[in-house]
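This view holds just a subset of the chains, kept in their places.
Labels for the chains are A and B, by order of writing; each one numbers its residues from 1.
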Amino acid sequence: MQTLLTVKSHFSAAHRLYRPEWSLARNREIFGLCSNLNGHGHNYLLEVTVEGPVDPETGMILDMKELKALIDREIIERVDHKHLNMDVPFLEGVIPTAENLAVAFWEVLDPKISPGRLYEIRLQETDRNTAIVRR
Amino acid sequence: MQTLLTVKSHFSAAHRLYRPEWSLARNREIFGLCSNLNGHGHNYLLEVTVEGPVDPETGMILDMKELKALIDREIIERVDHKHLNMDVPFLEGVIPTAENLAVAFWEVLDPKISPGRLYEIRLQETDRNTAIVRR
(Lines give C-alpha, C1' and ligand atoms only; values in the text may rest on other atoms or scores of the structure.)
Protein backbone atom coordinates (compact mmCIF):
# COMPACT_ATOMS: atom_id res chain seq x y z
CA MET A 1 0.00 0.00 0.00
CA GLN A 2 1.34 3.38 -1.07
CA THR A 3 0.45 6.44 1.02
CA LEU A 4 0.66 9.95 -0.38
CA LEU A 5 -0.18 13.53 0.51
CA THR A 6 -1.12 16.25 -1.99
CA VAL A 7 -1.06 19.99 -1.29
CA LYS A 8 -2.35 22.68 -3.63
CA SER A 9 -1.02 26.19 -4.25
CA HIS A 10 -1.90 28.97 -6.66
CA PHE A 11 0.09 31.62 -8.48
CA SER A 12 -0.67 34.16 -11.19
CA ALA A 13 1.97 34.89 -13.81
CA ALA A 14 2.54 36.15 -17.36
CA HIS A 15 4.40 34.18 -20.00
CA ARG A 16 5.08 34.03 -23.73
CA LEU A 17 5.86 30.94 -25.76
CA TYR A 18 8.37 31.57 -28.53
CA ARG A 19 11.89 30.61 -29.65
CA PRO A 20 13.99 33.63 -30.53
CA GLU A 21 15.85 31.73 -33.28
CA TRP A 22 12.58 30.94 -35.08
CA SER A 23 10.68 33.30 -37.37
CA LEU A 24 7.46 34.89 -36.15
CA ALA A 25 5.57 32.68 -38.60
CA ARG A 26 7.11 29.49 -37.23
CA ASN A 27 6.51 30.63 -33.64
CA ARG A 28 2.89 31.32 -34.53
CA GLU A 29 2.56 27.94 -36.24
CA ILE A 30 3.92 26.02 -33.24
CA PHE A 31 2.72 28.13 -30.31
CA GLY A 32 -0.42 29.76 -31.75
CA LEU A 33 -1.81 32.71 -29.76
CA CYS A 34 0.64 31.84 -26.95
CA SER A 35 3.39 33.45 -29.05
CA ASN A 36 1.73 36.91 -29.07
CA LEU A 37 4.37 39.62 -28.70
CA ASN A 38 3.46 41.11 -25.33
CA GLY A 39 2.62 37.86 -23.56
CA HIS A 40 -0.49 36.82 -21.71
CA GLY A 41 -1.01 35.06 -18.38
CA HIS A 42 -2.71 32.49 -16.24
CA ASN A 43 -3.83 31.55 -12.74
CA TYR A 44 -1.76 28.41 -12.24
CA LEU A 45 -2.83 25.64 -9.86
CA LEU A 46 0.15 23.65 -8.56
CA GLU A 47 -0.41 20.27 -6.90
CA VAL A 48 2.59 18.66 -5.20
CA THR A 49 2.30 15.02 -4.08
CA VAL A 50 4.73 13.38 -1.67
CA GLU A 51 4.87 9.63 -1.03
CA GLY A 52 6.18 7.96 2.10
CA PRO A 53 5.15 5.95 5.11
CA VAL A 54 2.78 7.48 7.66
CA ASP A 55 4.72 8.28 10.86
CA PRO A 56 2.87 6.31 13.59
CA GLU A 57 3.56 9.03 16.18
CA THR A 58 2.10 11.95 14.23
CA GLY A 59 -0.20 10.20 11.76
CA MET A 60 1.45 12.26 9.01
CA ILE A 61 3.75 11.46 6.07
CA LEU A 62 5.46 14.79 6.67
CA ASP A 63 4.60 18.08 8.36
CA MET A 64 2.16 19.76 5.98
CA LYS A 65 2.95 23.23 7.38
CA GLU A 66 6.63 22.69 6.52
CA LEU A 67 5.80 21.31 3.07
CA LYS A 68 3.64 24.33 2.30
CA ALA A 69 6.32 26.71 3.61
CA LEU A 70 8.89 24.97 1.37
CA ILE A 71 6.67 25.26 -1.72
CA ASP A 72 5.91 28.90 -0.93
CA ARG A 73 9.56 29.79 -0.44
CA GLU A 74 11.06 27.78 -3.29
CA ILE A 75 8.32 28.19 -5.93
CA ILE A 76 5.41 30.51 -5.21
CA GLU A 77 7.36 33.56 -4.01
CA ARG A 78 9.63 33.30 -7.05
CA VAL A 79 6.89 33.01 -9.70
CA ASP A 80 3.74 34.67 -8.31
CA HIS A 81 2.89 37.99 -9.96
CA LYS A 82 5.96 37.60 -12.18
CA HIS A 83 6.67 37.32 -15.90
CA LEU A 84 8.00 33.79 -16.27
CA ASN A 85 10.20 34.65 -19.28
CA MET A 86 11.91 37.58 -17.61
CA ASP A 87 11.72 37.57 -13.83
CA VAL A 88 12.62 34.07 -12.61
CA PRO A 89 16.32 33.12 -12.48
CA PHE A 90 15.70 29.36 -12.31
CA LEU A 91 13.60 29.55 -15.51
CA GLU A 92 16.20 31.44 -17.56
CA GLY A 93 16.36 29.97 -21.06
CA VAL A 94 13.31 27.78 -20.43
CA ILE A 95 10.30 28.10 -22.78
CA PRO A 96 7.60 28.37 -20.11
CA THR A 97 5.19 25.70 -21.36
CA ALA A 98 3.26 23.87 -18.64
CA GLU A 99 5.44 20.79 -19.23
CA ASN A 100 8.70 22.71 -18.85
CA LEU A 101 7.47 24.55 -15.77
CA ALA A 102 6.42 21.29 -14.11
CA VAL A 103 9.84 19.75 -14.83
CA ALA A 104 11.63 22.86 -13.54
CA PHE A 105 9.56 22.86 -10.33
CA TRP A 106 10.35 19.16 -9.91
CA GLU A 107 14.07 19.87 -10.09
CA VAL A 108 13.78 22.62 -7.49
CA LEU A 109 11.64 20.65 -5.03
CA ASP A 110 12.90 17.07 -5.43
CA PRO A 111 16.18 17.42 -3.50
CA LYS A 112 14.51 19.37 -0.68
CA ILE A 113 11.61 17.12 0.33
CA SER A 114 12.07 14.99 3.41
CA PRO A 115 10.79 12.83 5.00
CA GLY A 116 9.14 11.02 2.12
CA ARG A 117 9.99 11.84 -1.46
CA LEU A 118 8.43 13.80 -4.27
CA TYR A 119 6.02 11.62 -6.23
CA GLU A 120 4.16 13.95 -8.60
CA ILE A 121 3.80 17.54 -9.71
CA ARG A 122 0.64 18.61 -11.52
CA LEU A 123 0.51 22.09 -13.01
CA GLN A 124 -2.87 23.24 -14.27
CA GLU A 125 -2.49 26.20 -16.63
CA THR A 126 -6.17 26.63 -17.47
CA ASP A 127 -9.12 24.44 -16.53
CA ARG A 128 -8.62 22.75 -19.91
CA ASN A 129 -4.92 21.65 -19.67
CA THR A 130 -2.55 20.24 -17.08
CA ALA A 131 1.05 19.02 -17.25
CA ILE A 132 2.18 16.20 -14.96
CA VAL A 133 5.62 14.96 -13.88
CA ARG A 134 5.64 11.68 -11.98
CA ARG A 135 8.38 9.49 -10.59
CA MET B 1 10.49 10.48 -14.59
CA GLN B 2 7.27 10.23 -16.56
CA THR B 3 5.89 13.38 -18.22
CA LEU B 4 2.24 13.67 -19.22
CA LEU B 5 -0.24 16.19 -20.56
CA THR B 6 -3.97 16.20 -19.80
CA VAL B 7 -6.61 18.08 -21.79
CA LYS B 8 -10.27 18.40 -20.84
CA SER B 9 -13.34 18.50 -23.07
CA HIS B 10 -17.09 18.55 -22.44
CA PHE B 11 -20.08 17.11 -24.19
CA SER B 12 -23.79 16.78 -23.40
CA ALA B 13 -25.63 13.64 -24.44
CA ALA B 14 -28.63 11.43 -23.70
CA HIS B 15 -28.38 7.71 -22.98
CA ARG B 16 -30.30 4.76 -21.63
CA LEU B 17 -28.86 1.70 -19.90
CA TYR B 18 -30.73 -1.48 -20.75
CA ARG B 19 -30.22 -4.84 -22.46
CA PRO B 20 -32.99 -5.60 -24.95
CA GLU B 21 -32.83 -9.35 -24.21
CA TRP B 22 -33.53 -8.75 -20.50
CA SER B 23 -36.94 -8.13 -18.95
CA LEU B 24 -37.86 -4.63 -17.79
CA ALA B 25 -37.66 -5.91 -14.22
CA ARG B 26 -34.13 -7.22 -14.67
CA ASN B 27 -33.05 -4.01 -16.44
CA ARG B 28 -34.47 -2.00 -13.56
CA GLU B 29 -32.74 -4.24 -11.01
CA ILE B 30 -29.32 -3.87 -12.66
CA PHE B 31 -29.47 -0.34 -14.09
CA GLY B 32 -31.94 1.35 -11.72
CA LEU B 33 -33.34 4.70 -12.91
CA CYS B 34 -30.79 4.63 -15.74
CA SER B 35 -33.03 2.11 -17.51
CA ASN B 36 -36.01 4.49 -17.75
CA LEU B 37 -37.76 4.11 -21.10
CA ASN B 38 -37.13 7.50 -22.67
CA GLY B 39 -33.55 7.94 -21.50
CA HIS B 40 -31.95 10.75 -19.56
CA GLY B 41 -28.67 12.61 -20.03
CA HIS B 42 -25.50 14.13 -18.66
CA ASN B 43 -22.85 16.77 -19.12
CA TYR B 44 -19.81 14.56 -19.56
CA LEU B 45 -16.29 15.73 -18.72
CA LEU B 46 -13.65 13.92 -20.76
CA GLU B 47 -9.99 14.05 -19.68
CA VAL B 48 -7.42 12.62 -22.09
CA THR B 49 -3.84 12.14 -20.85
CA VAL B 50 -0.89 11.54 -23.17
CA GLU B 51 2.54 10.42 -21.97
CA GLY B 52 5.82 11.00 -23.76
CA PRO B 53 9.10 12.86 -23.57
CA VAL B 54 9.08 16.67 -23.67
CA ASP B 55 10.44 17.85 -27.04
CA PRO B 56 13.42 20.06 -26.13
CA GLU B 57 12.76 22.39 -29.08
CA THR B 58 9.13 23.17 -28.28
CA GLY B 59 8.91 22.35 -24.58
CA MET B 60 5.83 20.26 -25.37
CA ILE B 61 4.99 16.54 -25.35
CA LEU B 62 2.81 17.12 -28.38
CA ASP B 63 1.03 20.06 -29.96
CA MET B 64 -1.96 20.72 -27.68
CA LYS B 65 -3.88 22.47 -30.46
CA GLU B 66 -3.58 19.34 -32.59
CA LEU B 67 -4.52 17.06 -29.69
CA LYS B 68 -7.64 19.12 -29.00
CA ALA B 69 -8.56 19.16 -32.69
CA LEU B 70 -8.18 15.36 -32.79
CA ILE B 71 -10.40 14.86 -29.72
CA ASP B 72 -12.98 17.28 -31.11
CA ARG B 73 -13.07 15.61 -34.51
CA GLU B 74 -12.93 11.98 -33.38
CA ILE B 75 -15.05 12.16 -30.21
CA ILE B 76 -16.80 15.41 -29.34
CA GLU B 77 -18.39 16.13 -32.72
CA ARG B 78 -19.70 12.57 -32.86
CA VAL B 79 -21.27 12.47 -29.36
CA ASP B 80 -22.11 16.05 -28.38
CA HIS B 81 -25.85 16.80 -28.34
CA LYS B 82 -26.50 13.22 -29.44
CA HIS B 83 -28.34 10.19 -28.05
CA LEU B 84 -25.56 7.71 -27.35
CA ASN B 85 -27.76 4.65 -27.94
CA MET B 86 -29.03 5.80 -31.32
CA ASP B 87 -26.87 8.41 -33.00
CA VAL B 88 -23.23 7.27 -32.76
CA PRO B 89 -22.01 4.61 -35.23
CA PHE B 90 -18.92 3.64 -33.22
CA LEU B 91 -21.13 2.97 -30.15
CA GLU B 92 -23.57 0.67 -31.96
CA GLY B 93 -24.38 -2.30 -29.74
CA VAL B 94 -22.52 -0.79 -26.77
CA ILE B 95 -24.43 -0.28 -23.50
CA PRO B 96 -23.38 3.33 -22.85
CA THR B 97 -22.14 3.01 -19.25
CA ALA B 98 -19.29 5.33 -18.31
CA GLU B 99 -16.92 2.35 -18.37
CA ASN B 100 -17.94 1.25 -21.86
CA LEU B 101 -17.79 4.80 -23.21
CA ALA B 102 -14.29 5.29 -21.81
CA VAL B 103 -13.12 2.02 -23.39
CA ALA B 104 -14.73 2.94 -26.73
CA PHE B 105 -13.11 6.38 -26.71
CA TRP B 106 -9.75 4.73 -25.91
CA GLU B 107 -10.08 2.49 -28.97
CA VAL B 108 -10.88 5.46 -31.19
CA LEU B 109 -8.05 7.68 -29.91
CA ASP B 110 -5.26 5.23 -29.14
CA PRO B 111 -4.11 4.53 -32.72
CA LYS B 112 -4.26 8.22 -33.66
CA ILE B 113 -2.12 9.89 -30.98
CA SER B 114 1.42 10.82 -31.92
CA PRO B 115 3.97 11.85 -30.78
CA GLY B 116 3.64 10.30 -27.35
CA ARG B 117 1.00 7.71 -26.60
CA LEU B 118 -2.35 7.62 -24.89
CA TYR B 119 -1.94 7.00 -21.16
CA GLU B 120 -5.36 7.54 -19.60
CA ILE B 121 -8.97 8.43 -20.34
CA ARG B 122 -11.19 9.67 -17.54
CA LEU B 123 -14.88 10.14 -18.21
CA GLN B 124 -16.87 11.92 -15.51
CA GLU B 125 -20.60 11.27 -15.93
CA THR B 126 -21.78 13.26 -12.92
CA ASP B 127 -19.74 14.92 -10.20
CA ARG B 128 -20.24 11.70 -8.22
CA ASN B 129 -18.86 9.07 -10.65
CA THR B 130 -16.01 8.69 -13.10
CA ALA B 131 -14.76 5.80 -15.22
CA ILE B 132 -11.03 5.49 -15.97
CA VAL B 133 -9.08 3.50 -18.57
CA ARG B 134 -5.32 3.48 -18.10
CA ARG B 135 -2.48 1.79 -19.93
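Simple rule for what comes next: a residue touches a chain if its C-beta (ideal position, glycine included) is under 8 Å from a C-beta of that chain, and two chains touch if they have at least 3 such contacts.
Since this is a predicted model, take the numbers as computed values, not measurements.
In this structure file the full complex is assembled from 6 copies of one chain, 2 of which are shown.
Here, only the chains that are shown with their structure count from here on.
Across the complex, chain A meets chain B through its residues 17, 19, 30-32, 94-100, 102-103, 106, 127-135.
Chain B meets chain A in the complex at residues 1-9, 49, 54, 57-61, 63-65, 68.
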